[in-house]
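Have a look at the structure below, then the notes.
With one protein chain held back, the other chains of the complex are shown just where they sit.
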Amino acid sequence: MSRTTAFLGLGAMGAPMAAHLARHARETGGRALVWNRTGARADAHAREHGSESVTLPDAAQADVIFSCLPTSREVDEVLTGLEGGLRPGTVWVDCTSGHPEAARRQSARLSERGVTFLDAPVSGGTAGAQAGTLTVMVGGDAAALEGVRADLAFAGKVVHVGGVGAGFAVKAVNNALLAVNLWAAGEGLAALARAGVDVAPALEVINASSGRSNASENLIGQRVLTREFPVTFQLGLLAKDAGIAADVVRAAGASAPVLMQAEALFRAAATVVGAGEDHTAALRLVEQMNDKEIR
Amino acid sequence: MSRTTAFLGLGAMGAPMAAHLARHARETGGRALVWNRTGARADAHAREHGSESVTLPDAAQADVIFSCLPTSREVDEVLTGLEGGLRPGTVWVDCTSGHPEAARRQSARLSERGVTFLDAPVSGGTAGAQAGTLTVMVGGDAAALEGVRADLAFAGKVVHVGGVGAGFAVKAVNNALLAVNLWAAGEGLAALARAGVDVAPALEVINASSGRSNASENLIGQRVLTREFPVTFQLGLLAKDAGIAADVVRAAGASAPVLMQAEALFRAAATVVGAGEDHTAALRLVEQMNDKEIR
Amino acid sequence: MSRTTAFLGLGAMGAPMAAHLARHARETGGRALVWNRTGARADAHAREHGSESVTLPDAAQADVIFSCLPTSREVDEVLTGLEGGLRPGTVWVDCTSGHPEAARRQSARLSERGVTFLDAPVSGGTAGAQAGTLTVMVGGDAAALEGVRADLAFAGKVVHVGGVGAGFAVKAVNNALLAVNLWAAGEGLAALARAGVDVAPALEVINASSGRSNASENLIGQRVLTREFPVTFQLGLLAKDAGIAADVVRAAGASAPVLMQAEALFRAAATVVGAGEDHTAALRLVEQMNDKEIR
Partner (left out) sequence: MSRTTAFLGLGAMGAPMAAHLARHARETGGRALVWNRTGARADAHAREHGSESVTLPDAAQADVIFSCLPTSREVDEVLTGLEGGLRPGTVWVDCTSGHPEAARRQSARLSERGVTFLDAPVSGGTAGAQAGTLTVMVGGDAAALEGVRADLAFAGKVVHVGGVGAGFAVKAVNNALLAVNLWAAGEGLAALARAGVDVAPALEVINASSGRSNASENLIGQRVLTREFPVTFQLGLLAKDAGIAADVVRAAGASAPVLMQAEALFRAAATVVGAGEDHTAALRLVEQMNDKEIR
């Protein structure tokens, strides 16, 4: 059966994700519409990947609408822009790292038009997006997820984690853990460096030991020790995600002192180092606090 | 060339490590002496693994002396017990998760007798000890390490990280990172559980995402979600290691707020939950703080 | 000029505050209406203090409406109950320890009816309420505050701190500081007690030194060392206030790691010790974490 998808938001993550939708459409005889605030990017995507660059109202006609935007605020704006054209039966899959409360609000708003909302943030970074191996954590109606599972052509793993907003909540907590693990590793290496220990072999040992994490294995050696800090995921966005996790904690009446502390420190890092820097540049604040480079 | 090693301390880690020394001695025509405070354990080790159960003074005659004890305090005691019999040229390899200051003190004390001290803590747990794949992080004289590298029959990876005490410092920081990563993951999952999110799929997603760590991948699913908390590494010892890391931080004039908070929380967990419980049982305090089981 | 005031919510703080309004009305020839969810308390207040127990719609006719309720949620409910009867020109003075966002929402809602909203939380506890010496921190229109300043018969000090919501924000931060100062003093004394130092003279010294705070001077000696923990301000409400402060911090894009940590620890204390206990009973969790009574 031929399907039409629309992808809204062709950023660093969205563009390669939409490219997988376009490939899938070719393979299955479907259509892959794309839209971007800056239309030129959508046109370029169409030329390069065989997608169709459309207006926002036209995107509303798709069977499945994907969005991948900086925050839930932009999703609200886009939703307002095409709400009038939505058709009952459509499924809206929001891959933004959004806010659980926004998910509940958007879901209620869409359900009035017969549209089902799934919060479906992704993990895996730009490399995973290009490889089509992203992990997708989905909140919302399980049956609706089954109905669109085959459309998630950019996914390596799809997991249903609970009701509306659960996907965003898990993503926020995942990113808060990234923040904690990254910051703590930075603290530890900075202290070792001040103590006269060689950082590179220390990191090698930690990565072969119980203290290792994705942050220590895949970020610090590649981005911090090299002093490159390439911007693939902005520090300000990770601080925002840690803030969403803090909201999840508070709304649940939970107690999470370490996550809260990390959120505050990342907020400070975004302020001191710059929200537009790579998320690993948060360790530049650790370095300032210790007057010592991690290298 | 035939070599004699002595292994002091046949605990959960030491016994399988010493068994690898015994195997190595058989293969190379050497001798593997063992000693334990409770002599019966040494006798049993000899029967089972072909090592030789000896007195402390006899152990002093080995070419390489290994120690693997709960803390640096026990190393001090054992050192006093055989100090008089030590021979110049011997290398003492302390695999205890010890304190850098103790290492410097012990190294100075041994050097007066012509004995070289290497702090050489290990990572990999009881499973790694049995498989002979432990990671060894070594502080002290690099040439002395080269001289005994072939004797480290229990090691999968040996890394020289700096001068005397550097091995203990790296081990302490590694374990502090384990503590942080474990606690933070517990906080996140407890909050998600309170928010009505299913914990098992949330953990599955995190383990396929950027927030993953050794703690989330190899401990929480296996020990916490199962409610088994099998005791392979005591909570009190991890709290002690985190305390050593805090000492390293302070002695270096470093600033590590996240490591410091985690140390305090693990100290509290050891007090509230029990120092003799498994280190993962620290999450029982997280559960109490949230009135919610992580499952 | 004769004035009519209405006071909504006759709890531990509200009842003595309303008694001062009744006294003031007698002195100035005005009227002091009172309302409480449980009407019997209002009737008793009328008998005891000469106020007039009225229905919610009747209360809407007052020149100045005071509310003093557990949280902004109850204010929303009460507002809904008398909204229809409100008259233009009325000033609503909300003495609840409320949420700045609620203040902005309520202010907008009331302004549609020509009613001015002032957020005016108080500090001073039940003793200050009885003595009529409360400190009132006011957010909202400065001219409106001048118009009702003479009606604040329960106040010892009235300070305008900014626009709508600023009063709630300052109150929340004040209470978060109370939480931090109280918890930290508890940590310090518990550690000293474990170290074998006598707690009472240690507290005496701190209260004559630079580390003193209102918490150390007026709470710990009186409520913790005595083991009495009399319930005058519930732990759950202080945890709630610290949570509002955390929301203020996050909404402002601020970084406050110590306030965040304290909020998390008070949340945990409310869960472990009981939200209905006195706020000083939070130190019972500190005691558990240290296996040591502060005495």
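All chains are identified by letter, namely A, B and C, in their written order; residue positions are counted from 1 within each chain.
The rule is simple: a contact is a pair of C-beta atoms (placed from the backbone, for glycine too) under 8 Å apart; a residue touches a chain by one contact, two chains touch by 3 or more.
Worth saying up front: this structure is predicted, and the values here are computed from it rather than measured.
Trainee: Using the touch definition up top, pick the residue from C:G11, C:P57 or C:G163 that touches the left-out chain.
Mentor: C:G163
Trainee: Determine which one of C:T5, C:T116 or C:S216 touches the chain that has been left out.
Mentor: Touching the chain that is not displayed is residue C:S216.
Trainee: For the chain not shown, which residue from C:L8, C:A102 or C:M289 touches it across the whole complex?
Mentor: Answer from the full complex: C:M289 touches the omitted chain.
Trainee: Which candidate, C:V249, C:A269 or C:L283, sits in contact with the chain we can't see?
Mentor: Residue touching the absent chain, from the options given: C:V249.
Trainee: Just name the one of C:A6, C:L69, C:A153 or C:A190 that touches the chain not displayed here.
Mentor: C:A190
Trainee: Even though one chain is hidden, which residues of subunit C still touch it in the full complex?
Mentor: 100, 123-125, 135, 137, 157, 159-163, 166, 169-170, 173-178, 180-181, 183-185, 187-192, 194-198, 201-202, 204-206, 208-216, 245, 248-249, 251-259, 261-262, 265, 289-290, 292
Trainee: Since one chain has been left out of the picture, which residues of subunit B touch it in the full complex?
Mentor: On the subunit B side, contact with the omitted chain comes from 243, 246-247, 249-250, 253-257, 260-261, 263-265, 267-268, 271.
Trainee: Over the whole complex, note the residues of subunit A touching the chain we left out.
Mentor: Output for subunit A: 257, 261, 267-268, 271-272, 288-291.
Everything below uses one rule, namely that only the chains that are shown with their structure count from here on.
Trainee: Subunit B to subunit C: how many Å between their CA centres?
Mentor: 51
Trainee: Of all the residues in subunit A, which ones touch at least 2 other chains?
Mentor: Answer for subunit A, listing residues that touch two or more other chains: 249, 253-257, 261, 265.
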